[in-house]
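Encoded as structure tokens, here's the structure I'll be asking about.
Yeah, one chain of the complex is gone here, protein chain that is, but the others are all in their spots.
What follows is subunit A.
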Amino acid sequence: MSDPINVGSVDAIDEGEAMVVPGDENGTGEDIAIFHAEDGNFYAINDECTHETASLAEGWVEGTEVECPVHSARFCLKTGAALCLPATVAARSHKVEVKDGEILLFPHAGA
């Protein structure tokens, strides 16, 4: 696993909101969304909905799920799993750690 990226302080993302780390900054070439879920934890999955092209960071966070803002597919923030149609393919999930109040993202490239 590559070195983590420090994406900023935990205060930078309010609960229920998300922040995008662009593909050219995270090294995977694909935008990654970091969510502050309603369980208080931070999770990261690829930002682009696997159904079409919406940004999941603009979606509706509820509990530890996000609902796509376009056709309402839901994804599990912990695993990236697609929870209902129209998405059937999981979003790639990435490891996140919080250390000394900073959010660390471990981008996970590959299939």
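The definition used in the following text is that contacts are C-beta pairs under 8 Å (C-beta built on N, C-alpha and C of every residue); 3 or more make two chains touch, one makes a residue touch a chain; residues count from 1.
We adopt the following convention: contacts and distances are computed from a predicted model.
Engineer: Looking at what's absent rather than what's present, what does UniProt name the missing chain, "(2Fe-2S)-binding protein", "Aminomethyltransferase", "NADPH-dependent 2,4-dienoyl-CoA reductase/sulfur reductase-like enzyme" or "ABC transporter permease"?
Structural biologist: The correct option from "(2Fe-2S)-binding protein", "Aminomethyltransferase", "NADPH-dependent 2,4-dienoyl-CoA reductase/sulfur reductase-like enzyme" or "ABC transporter permease" is "NADPH-dependent 2,4-dienoyl-CoA reductase/sulfur reductase-like enzyme", the UniProt name of the unshown chain.
Engineer: Out of A:8, A:23 or A:86, which residue would touch the omitted chain in the full complex?
Structural biologist: For the chain that is not drawn, the touching residue is A:86.
Engineer: Determine which one of A:70, A:90 or A:104 touches the chain that has been left out.
Structural biologist: Result: among the candidates, A:70 touches the missing chain.
Engineer: Touching the missing chain, which residues of subunit A?
Structural biologist: Counting only subunit A, the missing chain is touched by 16, 52, 58-60, 67, 69-72, 84-86, 88.
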